[in-house]
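Notes follow the structure.
Excluded from the complex is one protein chain; the other protein chains are retained at their positions.
After this line comes subunit A, so read on.
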Amino acid sequence: MAQSQHVGSRIVKTFNHFLHYYQESKLACGVIIVRADLNEKELENLQSYMEQEEPKVGAQFSYDQSEGLLGILLDDCNIGYTHFYSLFIKDYLEQQGCLKGSLLVGSFPESSDHAEQMLFSMIWEMMDKPQDQHTIELFQYDRPSKQCNRSILLVDSDESVLEILSSFLRGKGYDVHTAQDGKEGLNQFEKIVPELVITEINLSALGGYQFINQVRDSEAATQIMVLTNKHLEEDMKRTFEFGVSEYMTKPFSLIEIETRMKKLLEHSM
């Protein structure tokens, strides 16, 4: 426990009173935690590089040498800009050979309602991350929301659809799993038994209707939504006959799909 209080203590000490101020005055701020290996000179260079690239932003830098963690606090920045700022940091550190792991990006109050607690959680999350990946990840604080841990399985052979939809839904706090054909979809379904399946009808290995049938036969309380390229009324009719709850065609609106999903999941609660 004593050790746990020590983790990232330099970053916590430096930022604590600022975060307290943001929390009290309800002002926005962005936080980036990076695993990096820096000396004083390199840290100064990074600071001046960022001042040159993004001069309008008020940024505080704090480096905890014992943990190899760099903390950056951005004044009055939302999650969108903080993420954009982290792209510069990643590029620079990579070029200098100082980047030793991933970057975690969060913001108050978008990522968490408690600024100080958010910083603690971000540092802890960074400690658990493998050091061989140089990726930028968004911090997801476990807010007690309805979406948290609601599992969704996306089945579509179109990688772009899987990419856009899973990124959007993960951002909303859903637990998203993906599969590219009916067979893989069925395997995933049996493993996770999700609350909602969003599937295309045109699937390889195991056809869409067969996949839907098998999900239905499992007698799990899973809702099924079809997201398809098929625009004909006949397809829609046939799909509903298979026990599907929602039918949407591509191209699709992310807002519409989320609204329909929420409605379905509310009914399944």
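Criterion: a contact is a pair of C-beta atoms (placed from the backbone, for glycine too) under 8 Å apart; a residue touches a chain by one contact, two chains touch by 3 or more; residues count from 1.
The working rule: contacts and distances are computed from a predicted model.
Student: Per UniProt, what's the omitted chain called: "Branched-chain amino acid transport system permease protein", "Cbb3-type cytochrome c oxidase subunit I", "HEAT repeat domain-containing protein" or "Acetyl-CoA carboxylase biotin carboxyl carrier protein subunit"?
Tutor: "HEAT repeat domain-containing protein"
Student: From the list A:E51, A:D91, A:D113 or A:E190, pick the residue that touches the absent chain.
Tutor: For the chain that is not drawn, the touching residue is A:D91.
Student: By the contact criterion defined above, which parts of subunit A meet the unshown chain? Give residue numbers in ascending order.
Tutor: So the residues of subunit A touching the missing chain come out as 53, 78-81, 83-84, 87-88, 90-91, 135-136, 138, 158, 160-161, 163-164, 167-168, 171-172, 243, 250-256.
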